[in-house]
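Of the protein chains in this complex, all but one are displayed in their positions.
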Amino acid sequence: MSLDKATVAKIATLARIKLPEADREAMGRELDKILHWVEQLDEVDTSGVEPMTSVAHMTLPMRDDIVTDGGRADEILRNAPNGAHGFFTVPKVVE
Amino acid sequence: MSDLLIEGRTGKWEIVLGLEVHAQVISHAKLFSGAAADFGAEPNAQVSPVDAGFPGMLPVINRHCVEQAVKTGLGLDAQINLVSVFDRKNYFYADLPQGYQISQFAQPIVGKGQIQLDMPDGSTRIVGITRLHLEQDAGKSLHDQSPTLSYIDLNRSGVALMEIVSEPDMRSGEEAGAYLKKLRSILRYLETCDGNMEEGSMRCDVNVSVRRPGDGLGTRCEIKNVNSIRFVMQAIEYESRRQVEIIEDGGTIKQETRLFDSGRGITRTMRSKEEAHDYRYFPDPDLLPLVLDQGFVDGVKAALPELPDAKKARFIEDYKLTPYDAGVLVAEKTVAAFFEVVAKGRDAKLAANWVTGDLFGALNKRGLGIEASPVSAASLGQLIDLIADDTISGKIAKDVFADMVETGASPGAIVEAKGLRQVTDTGAIDAAIDAVLAAQTEKVAEYRSGKDKLFGFFVGQVMKATAGKANPALLNDLLRQRLAG
Partner (left out) sequence: MSDLTDLTLVTAREGLRRREFSAVELAEAHIAAIEGARHLNAFITETPEKALGQAHASDARLAKGEGGALEGLPIAIKDLFCTRNILTTAGSHILDGFKPPYESTVTTKLWQAGAVCLGKLNLDEFAMGSSNMTSYYGPVINPWSNPGSDRKLVPGGSSGGSAASVAARLALAATGTDTGGSIRQPAGFCGIVGVKPTYGRCSRWGIVAFASSLDQAGPMTRTVRDAAVMLNVMCGHDPQDSTSTPLAVPDFEAALTGDIRGLRIGIPREYRVDNMPAEIDALWQRGIDWLKAAGAEPVEISLPMTKYALPTYYIIAPAEASANLSRYDGVRFGLRVPGATLDEMYENTRAEGFGAEVKRRVMMGAYVLSAGYYDAYYLKAQRIRTLIARDFDQAFEKVDAILTPTAPSAAFAIGEKMDDPLAMYLNDVFTVPVNLAGLPGISVPVGLSAEGLPLGLQVVGRAFDEATMLRVAGVLESAAGFTARPAPFGGK
């Protein structure tokens, strides 16, 4: 079986990548091939094994509540492909 | 709870309500970046490259925000989880720069707790808290600045929020209102959130469903960002009616996110949320598990202030107040403190009446908070003393209080300046009585022939003659003797 077009379309939407109807089947086959390959993991008995959270054997470091950044809107906005009056802009959203 | 049922065409319905409150943590800097967290700066002036989701930028957590969450958890007498995990909640939106929100999904920092509602009739109800977790706020989208564009300001992006989720334990808009008032009161006592719904530092999503009494839960709709307690109650009223009508017309409720339109007092489907979400939560690999030690939690607990429920119990116990009065007085920390100064060494019931009655009346009329009261707790206390030692009558005290509000002068000064001391010298009162009785010979005759209800008339006349300053008790005795004579 190969990932059906509907599923591929759903993933493409979740990932916000435009995927023309015509390309869905091919992408489905590619993903499917990789999925079948990774499914060899099912051979491994992982009962009672904790999922890895991080290889860094430490806990979360914390910082002090001090303002150390900001006041540089120009730098934050400088790379924006589109902006106005100190804001980023996007096609109008209707809530 | 039959009193809470709503009447439909085909019978009674029960409303089931759960609330999700997003409370902005009081802190200087953001949850994962060093940019300032306060309101009102120029657009994008309080943004670090971390908050703007720039390539290679990494989050580092703000210790104070963690403490604030623990403090709030303890204030909701909730379970503090010594190990919690930050997850990425993935979705695309214009004001979500990273394309995911750092939140806590499977392992929140705070677990089950509870909150006691004080209902207007003085009764109380317990509502369960499901969880509290820390997460980042999103930026702000302005949709009304241009016909074709939405404008994005990332100043809010990354500000620390506590999402506080209740159990579906509420059954009426009134209970939901009481829940929000109580939660806000606790947050303000703890100083972990300023509770200002208008500014958006406390936001409420309401989950509404209806069912036949005794049935299982119905399909719920989530009403987003309702930004005042009044609107929450309106939204619930409208939404529950809407659902009952749909079901009674043979329809079914579609689980969806709705928006409250405060202008029209209705709820409507939220366009941007129509597509079903798949948030693909997974632990944020840029962050490690947040581990707290019990000693730290105990330290925060030891430093907690007295909270509204404890204060209320103490007021009832020590000051012998009614649960209702006590509830009203503890709702705001500052009011409770004011009251305790007024009540110190005085008739607490009288103090409570003056604070909740005349003082609140005067403040409301002027739209002032207690901290801006023209009458200090000390001088309100002095006024009560003047009544207690018979310097003035309760009736005169009302006029003195009015003056105090106007001028801010001390009650003693006002009483002297206007010569409002009660007359307690029998000679002066006798003279006034003589004058009145001389002028009212027929009435005196009627009284003596048995029409003793005229007594009140004579009291009024003599009071008038003494400009209301005669000591009422003394006047009564003397008058009764003379009329008997």
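By letter and in written order, the chains are A and B; residue numbering begins at 1 in each of them.
The working rule: contacts are C-beta pairs under 8 Å (C-beta built on N, C-alpha and C of every residue); 3 or more make two chains touch, one makes a residue touch a chain.
This structure is a prediction, so every number in the text was calculated from the model and none was measured.
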Residue among B:His64, B:Arg88, B:Lys224 or B:Lys311 touching the omitted chain: B:Arg88
Of B:Trp13, B:Tyr100 or B:Tyr319, the residue in touch with the unshown chain: B:Tyr100
Hidden partner chain, residues of chain B it touches: 49, 52-61, 88, 90, 92, 94, 97-100, 150, 152, 278, 280-282, 285-288
Absent chain, residues of chain A that touch it: 8, 11-19, 27, 30-31, 33-35, 37-42, 44, 46, 49-58, 60-61, 63, 72, 75-76, 78-82, 88, 90-91, 93
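Keep in mind that, in the parts below, only the chains that are shown with their structure count from here on.
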Averaged-CA centre spacing for the pair chain B and chain A, given as whole angstrom: 41
Chain A-facing residues of chain B, complex: 27-29, 33-36, 41-50, 52, 60-66, 85, 90, 92, 94, 141-143, 145-154, 259, 270-272, 275, 278, 280, 283, 285, 287-291
Contact set on chain A toward chain B in their complex: 13-14, 16, 53-54, 56, 58-71, 73, 76-77, 84-95
